[in-house]
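Quick one: the structure is below, and I'll ask about it shortly.
For this view, one protein chain was removed and the others were kept in their places.
Letters are used for the chains, namely A, B and C, taken in the order the chains are written, and counting of residues starts over at 1 for each.
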Amino acid sequence: MIRFECDYLEGAHPEILKRLTETNFEQTIGYGCDDHCKNAAELIKKACNSPDSDVHFLVGGTQTNTTVICAILRPHQGVISADTGHINVHESGAIESTGHKVLSLPCTDGKLTAKAVEECLTSHANDLNREHMVQPGMVYISYPTECGTLYSKQELTDIYSVCKSNGVPLYIDGARMGYGLASDGCDMTLADISANCDIFYIGGTKAGALFGEALVINNDDLKKDFRYFIKQKGGLLAKGRLLGIQFEVLFENGLYFEISKHAISCARRIHDIFADCGYEFLSDSKTNQQFPIIPDSELETLSKEFTYDYWCSVGNGRSAVRFCSSWATTEENLNALEKAVKSL
Amino acid sequence: MIRFECDYLEGAHPEILKRLTETNFEQTIGYGCDDHCKNAAELIKKACNSPDSDVHFLVGGTQTNTTVICAILRPHQGVISADTGHINVHESGAIESTGHKVLSLPCTDGKLTAKAVEECLTSHANDLNREHMVQPGMVYISYPTECGTLYSKQELTDIYSVCKSNGVPLYIDGARMGYGLASDGCDMTLADISANCDIFYIGGTKAGALFGEALVINNDDLKKDFRYFIKQKGGLLAKGRLLGIQFEVLFENGLYFEISKHAISCARRIHDIFADCGYEFLSDSKTNQQFPIIPDSELETLSKEFTYDYWCSVGNGRSAVRFCSSWATTEENLNALEKAVKSL
Amino acid sequence: MIRFECDYLEGAHPEILKRLTETNFEQTIGYGCDDHCKNAAELIKKACNSPDSDVHFLVGGTQTNTTVICAILRPHQGVISADTGHINVHESGAIESTGHKVLSLPCTDGKLTAKAVEECLTSHANDLNREHMVQPGMVYISYPTECGTLYSKQELTDIYSVCKSNGVPLYIDGARMGYGLASDGCDMTLADISANCDIFYIGGTKAGALFGEALVINNDDLKKDFRYFIKQKGGLLAKGRLLGIQFEVLFENGLYFEISKHAISCARRIHDIFADCGYEFLSDSKTNQQFPIIPDSELETLSKEFTYDYWCSVGNGRSAVRFCSSWATTEENLNALEKAVKSL
Partner (left out) sequence: MIRFECDYLEGAHPEILKRLTETNFEQTIGYGCDDHCKNAAELIKKACNSPDSDVHFLVGGTQTNTTVICAILRPHQGVISADTGHINVHESGAIESTGHKVLSLPCTDGKLTAKAVEECLTSHANDLNREHMVQPGMVYISYPTECGTLYSKQELTDIYSVCKSNGVPLYIDGARMGYGLASDGCDMTLADISANCDIFYIGGTKAGALFGEALVINNDDLKKDFRYFIKQKGGLLAKGRLLGIQFEVLFENGLYFEISKHAISCARRIHDIFADCGYEFLSDSKTNQQFPIIPDSELETLSKEFTYDYWCSVGNGRSAVRFCSSWATTEENLNALEKAVKSL
């Protein structure tokens, strides 16, 4: 079986395993206070052009989202999110389990707009019954989105501008940050991302690491006591250096960006395999997630040899499915896919 | 100013104040273990034709909803509600503050349908990623709804049937229960309500009491340790007898039903005042909440003499507003309203 | 049976019932925004000599404690309390249910000391592993304490001084505030209390009201958005005016202080009834709670005619029990008690 259903199918980039092996018998202090973590934090701050930020390393995405949102909000507040946002649909109620409502706004392509965010904030502020409602206390977006789409620099700065003028922090879930930045449609650098939000994370799990997410806090108000929150939410890894070492490898020579480019080039290939055979797509994704629309009968054939993620029915016996590339996608598997699609 | 914006504008039915005064110097044990509470519970069980139920008295509606929902759900579960449900929009995130997502389903008239509930339950059960999502663990409906509409007996039994076959409890918020049961369109008794849900409450605050809600637990599995939950959520009134005494007065001679009928008769009058002058209504409410649609310019005039609750704009310079009747609505105020509407 | 087990055995001071009856058919806006609440707030601020404070009215003590503590603390923080504190032992885990640990300090008489609070705060601040521990984020004391004891003005200012220099708010639970201020040993006024804490409440439930607690917020940082918290925790009474009216009666002519004095005079009588017969006491209480130590065999005799609260065994077949006086205690009942004790 050749797998394409997600971007966490394999282990880690070999360079990471090599470094973990080389450093294995170093003795280091625990909980992320070691030199590897410090060095990785410096490398990331440099890549973000953000020398005054705080950088923390957590294990996974749901954990990072929960820790951040719970740390920012006061008890009467909720987090604005696109209704397709990961926190709204695929985290088993992790945000609510910390006491906060996800204030979901309808969207068509996974993206919030500055206008929708502003309307949500002002309609709450103007509602005479607002004290009977959840106060919007922050904004969550994902880059790229769960639908594979990207915010342009203008769109992001517009959202951030609304956030700033309303005094609510903007948080960016960057589980697939590398794949977003390497995409054809992207007009931003990591430094642009960092300059346009209060807090965000750079995903490692889906982009070359065994596991791990690097959280960057730009807003001074959010820095205080943050390690308490990480500990309380179960994210303070005893051997924190494992996270530091992985991000050192990813950021010391640009490996994170290089392998992201590889994934995007593979995604383009996936796109073309389907497009060349006349298939349509659910969304115009330039990132590592591609959503071709395929007749269910053909899916049955494909599924004998390949895995993909079932996304949704689009009616008339056709469904949208997700094929992902990643840092680990091979030419060989793409060739096999091409052959199979052509012969459908 | 003559007020019509809600059904909690005055104090209590005079009979209640009289009884509170008469019993004022009785010495009773605290926290609802007194004889007044016991007697009131018996009266309510009789009215519900439900001798094996447990009855508890709480202070307010948000408190009752929070206590019930938090007591029923396990941490990974949420509560299904119409998107207009009080718990979804007007309780300041009380449900989420106890760790649970409100799984809101879109509706047009404030009512869930058995079909929509079933689809929500089965689509979750069939989703391969369900462990990454909030599990629906109970169903919340209000009777009457926040829109003034009513479930028919058939609609309610259908919903309860879906709940039972899926093993999720059904909870009915009866903040305005009396007004629902007294409505023209109603084909149920209190006993029918009780026979078709696992747990529900009979609202006192809006129907003759100073404050207080009577919670009826029919499902044995939900009875255990319930007083702990009431205490933890701040609802175990020290002088619990205040609640018992009020519900004694309301249920010993049918006062609850009698004053509800008065309110519905007043609501019919409100309806006719507007209908006779050619106004349309947002919903076909037979209950004590009426939602006439009125040009904004006329609202301005009306608001000099009357209060109402602004509901929503319906476009073209017209808005739906809420006028409520209650046990305390007077002929005199209705006459004044009639005169004012006629002269618009 | 003559009851002495607590101070919430009867209804309310007759003047309160009278006023509730007089105002019964006034139509007022809901949720505490009415003129009675505004007027009551002004009266209380005047009594506290604290014109810039915010005053809110809630229904009960556990609810008030939970709302305040949950509003103040951030998720990684806990509240310092004497181990006998009501929040630590008798609120069914209400504080923990909002996510916060009660950091209980051992005490012998229900009182925290400035020294113990300071040690707790500095030992946390100096602990190299502090990020793995709950950060003390506020201090809770009760006045009078659950043991009937009182802080002197010096003791209170010392504690508040430690709080201020460590940046943690001080909160005073005044469920029996009136009885404390009316006690023989008391060297403070309500204004002194208010001047020496960030936030506190004046209990009505146990001192003349049917129910209700008046929360006074002195610290500006704690004022923002407070009504959201009250609503979320189920404390925003629909007919909020019921609370306003009761506190108007209690504070417009000093009734609160007058009836508190009556209770203390009755408590002195209870004390003397037992002391004159040679009984010892568990604590040297000057307040409305008295804790005589009585042989269990004699308790059995007493319990045929009187109720009291069992407190604890002190060994050798003797137990401490609690006898409470209140605004409603009668000469007649005290005479009966005296007769019974003398004949033991």
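Convention: a contact is a pair of C-beta atoms (placed from the backbone, for glycine too) under 8 Å apart; a residue touches a chain by one contact, two chains touch by 3 or more.
None of these values were measured; they are calculated from a predicted model.
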Sole contact to the chain not displayed, among B:D52, B:D225 or B:E332: B:D225
Candidate in contact with the missing chain, chosen from A:N24, A:N126 or A:N316: A:N24
Listed residues A:S53, A:Q77 or A:S92, member touching the removed chain: A:S92
Contact with the hidden chain (one of C:H13, C:K45 or C:H76): C:H76
Identified contact with the non-displayed chain, of B:L9, B:L43, B:A71 or B:I270: B:A71
In chain A, positions touching the absent partner: 1-3, 5-6, 8-12, 14, 17, 20-21, 23-30, 59-63, 66-67, 91-94, 97-98, 205-206, 210-211, 228, 231-239, 242, 307, 328
Sites on chain C contacted by the missing partner chain, in the whole complex: 75-76, 78, 89-93, 96-102, 128-129, 131-134, 310
Chain B, residues in touch with the chain not shown (by the definition above): 31, 70-71, 74-76, 98-99, 131-132, 135, 225, 227-229, 231-232, 236
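Here is the rule we go by: only the chains that are shown with their structure count from here on.
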Rotation, 0 to 180 degrees and nearest 5, that superposes chain B on copy chain C via CA atoms: 180
Where chain A and chain C are represented by their mean Cα positions, the distance between them in whole Å: 50
Cα-centroid distance, chain B relative to chain C, in whole angstrom: 33
Interchain centroid distance [CA atoms averaged], chain A/chain B, Å: 42
Touching two or more other chains - residue numbers and ranges from chain C: 98, 228, 231-232, 236
